[in-house]
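The block underneath contains the structure these notes are about, expressed in structure tokens.
Only one protein chain is missing from this complex, and each of the others stays in its spot.
Showing chain A:
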Amino acid sequence: MSLTKTPASSRNTKTSRQARSPRAPWRWIVLAVVGIGAMLTAAPFLLLVLNAFKSSSDYSQNGPLAWPTTFSMQAFEGYLARVDFPLALWNSIVISVVVAFVGVTLGLLAAYGLGIGRIRGSTAVVAVFLLATMLPHEALIYPLFYGAQSLGLLNSIWSIIIVFVVLQGAFATYLLSSVMSTVPKSLLEAAALDGANRRQVLWQVVAPVLRPTMSVLVVFFFIWTWNEFYIPLVLLADPASQTVPIALSTLRGQHSIDITVVNAGSLLSLIPTIIFFVLFQRTLSRGVTAGAIK
């Protein structure tokens, strides 16, 4: 709201900043429209925070827009009584960290074989991997469910880890093999002249060149895996193995639940993401920039 200041202050900034456009009111209108759009985007989050700290009677009496009469942790206690949040948090962290690092590593190995080794049919392999990233998970889910059941991996976080290491690894292969061509040929030739073997070339020449791309991939894989919904929903039915989003989704359809409890649960589940966003904001925007990821 404070973004739509008075025209007087606009004149000040205009002279101090040598505006390009002579039509001063326009810039404020544009800022106001874009700013209001951003506010509408952020509003659900802000209102969520506002209402998570209310008691349920406070919420029903004073409505969702009022300031809380007292700061109440009642809703959070209600959520923590239903869901083992620390365990879900731990599961999510383990799954996402392992998938992010192992997925990128396997992607690097595969892309090295395909890009530098130029295995026959490498274009076809990359195309198949790319196709796999478009594949709807519905077309895999029942066999995965069945397979996990027969291997005793149903309700184990390892089922999710295995599935997403491969799926993210396929994406990493696709992206890294397209970046692989940027590794300077002269570097590879020099390494070969120095008598470096394949493994040395990979870890001492190729990997350092690709490191910026790989770090972006790690960040994105972490967050994609963290947010993943469909496959974990099916494979992790047991509360002991659930991730943060899946634990939250167990509230679905329980109409007896107080709405402030749902709010508190949503807010708790949101906090790790917000922290991550703040920490890695630069990498995230660089990533979207770099390869138009996702």
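A few notes on this one:
By our rule, contacts are C-beta pairs under 8 Å (C-beta built on N, C-alpha and C of every residue); 3 or more make two chains touch, one makes a residue touch a chain; residues count from 1.
Operating definition for what follows: contacts and distances are computed from a predicted model.
According to UniProt, the chain absent from the figure is "Sugar ABC transporter permease", selected among "Sugar ABC transporter permease", "Cytochrome c oxidase subunit I", "N-terminal half of MaoC dehydratase" or "HupE/UreJ family protein". Screening A:163, A:183 or A:236 for touch with the missing chain picks out A:163.
What chain A contributes to its contact with the hidden chain is residues 13, 17, 19-21, 27, 30-31, 33-35, 37-39, 41-42, 44-45, 47-48, 59-60, 63-65, 106-107, 109-110, 112-114, 116-120, 125, 129, 131-132, 134-144, 146-147, 162-163, 165-167, 169-170, 173, 192, 195, 197-198, 202, 223, 226-227, 229-230, 234, 244-246, 248-249, 251-253, 259, 262-263, 265-266, 269-270, 273, 276-277, 281, 284-285, 288-289, 292, 294.
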